[in-house]
Structure formats: structure tokens, C-alpha cells
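Only one protein chain is missing from this complex, and each of the others stays in its spot.
Then we have subunit A:
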Amino acid sequence: MGFSKDQLLNRLQELEIDYTKYEHPPVLTVEAQAKYVSSSEGALSKNLFFKDKKHRYYIVSAMVDTKVDMKVLSQRLGLGKGGVRMAPEEALAQLLQVSLGCVTPFAVVNESARDVSLLLDQNFKNQKRCIFHPLSNEVSVSLNTSGLDKFLKSIERDPVYVDLEANPAVGKDQPPDLAVYVPSNSVVIPEITSETSTKQTPPPKSVSAEVKPVASAKPSKPASKGKSVVVENSTLLAFKNPEKFVEEIMDKTSALLLSEAKGENVEALAETRRKLLTSELTHLAIMFKNTAYTEGFHAGKHSQPKRL
């Protein structure tokens, strides 16, 4: 088992790093986290965990407002334009040993993450305090970057801050400027079957929700771009389990409401999106009903007659 939240917090105290702790219900997205930790406490972060084609893994931790363009990053790392993609759920569990919605710079404290490259947003340095999950999504801590640096150095990591919004040309005479941060070792994650990876993991779309997809200038549909393995798992649960079902509804609805609140939606567009949401949720409800009926059908077929 990896480092626990308590072990991490103890370590911060041992290192005499000044931090403030906030406890709250588990949150899977930045939006949800923002409900419990106000921006006056510090700058919220969005945390991406991705991999390249050679199975090397990266964490990018950025300010919520920083635009992170995966294509540009991929090029700057010397991986070509489409060289990276979101890491699968198994990698999250095996390498970072955190649950979904909990990617954090602190995850590199685990031995299993020794080959994961950590890139931090330069903009963090201008903040008095920044907010990260200390290996649990029921807690947030805010601390100054100097504290984060101290912690990283204590585990023999050089803190790396990068201008994530820069888009320098990459070519023959301009080598990719972040290539030096590509891990020297790749990691092999053994295949896990769907049963084992479902512990209490929340829906994976939180990963994509935490990072606002940069490509789309228009309001993106709530999490319809999930990666196949991971999405199939949690959506299957949403069809069976009432809690997951409601969670799926809440996630989708709140994403819609949030984008409306931000004024991203014009009247007509809001109408269409609501209609689409209604149709999506109805579809979800039908599959839920069908699944329940099927379970009843199975029970009926196999039930034994009453003993007299």
C-alpha cells in the first residue's frame, strides 16, 4: 500500500512545512472541490496524469486557469504532436496509488512513482498558497510553493516549474524544450481485469473534468470523451447501482449548470443542451430499469417454490 494521507501530513509536519488542512466530503472535480475550499485560501490546482507511447508517465499540476494544451506539451517533450494520452485507471492505482479525482504532486512520494515525471505550473510561484490533495480526495491542503519544494527535495526530487502556456517552435534548430523531463525509464503496468479495479473508485470522467479540454472553444459536453476501458467500468456500475446512477446524473447536470452559470451558454444553446441532457439521462434511466428488471428476471427463474 502506498503512502497514506496521514503519513504524508506527518511528513510535512516533520519537515516543518507550513500548511493548512481542509476536510470535506470526497470530491472528484475541481468544481466540487471549489465548493468546500474557497479561493481565498489559495489557488486551486488541476492535476493531469498522462502517459506517452513508450509507457512513460507524467503528472502535470497547473493553476485552474492555465491553459494546458496536450498537443503542445507533447511536442515540447519531444514526443510529436499526438504523443501523449490520459493514463489508464490501472496506472493511477498502481503507480500513484491514489484514487480517481486525486492526482496530486504529492503522489510522487510513493516508490512506485519514482519514474513519473512531475511538471509544475510556473504560475504557482506567484501565489501565496496553492491547494492540492494530500493523497486523499476528502482533504485539501494549501501551502506555499516553497513548502512544496522543500517536500520534493526531501524525497530527492528536483522541483520543476514550467511555463505551461508557452508554445515555442520545435524543429531542427529548436529542440523540444521539455525533452529533458522525459523519464529515462518506462513502466509496465500489468493488466488488471475489470472486477478488481472497481474498489470504491468514483467515475473516471472526473479526470477529464478537472482539466478543461483545451481544444474545444465551445462549452464541451459533460464528459462524453471518456477512454474506453475506464468508462465502460463506471458506466456499467451506474446502470446497476443507485448511488452511482445518481452520481452520474449529478455530475452531468452540475456540469451543465456550471457552464450556464459561467455565462458560457447563450439562451438557445442552453435550451439545446438541456434537451440533450434530458435525452441522455432518460437513456441512462432506461438502461438502469432494464438492468433491474433483468436481475429480477434472473431471480424469478431461479427462485425455489415455497416450502409447504
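Rule of thumb we're sticking to: a residue touches a chain if its C-beta (ideal position, glycine included) is under 8 Å from a C-beta of that chain, and two chains touch if they have at least 3 such contacts; residues count from 1.
The rule we apply is simple: contacts and distances are computed from a predicted model.
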* Structure fact -> Answering from "tryptophan--tRNA ligase", "Alanine aminotransferase 2", "Translation initiation factor eIF2B subunit alpha" or "F-actin-capping protein subunit beta": the UniProt protein name of the missing subunit is "tryptophan--tRNA ligase"
* Of the residues A:K35, A:K53 or A:K289, which one touches the chain left out of the display? -> A:K289
* Structure fact -> Sole touch to the unshown chain from A:F3, A:F106, A:F151 or A:F239: residue A:F239
* Asked: Can you name the residues of subunit A that touch the chain not displayed here?
  -> 221, 224-226, 228, 231-232, 235-236, 239, 268, 272, 275-276, 280, 282-283, 286-287, 289-291, 293-294, 297-298
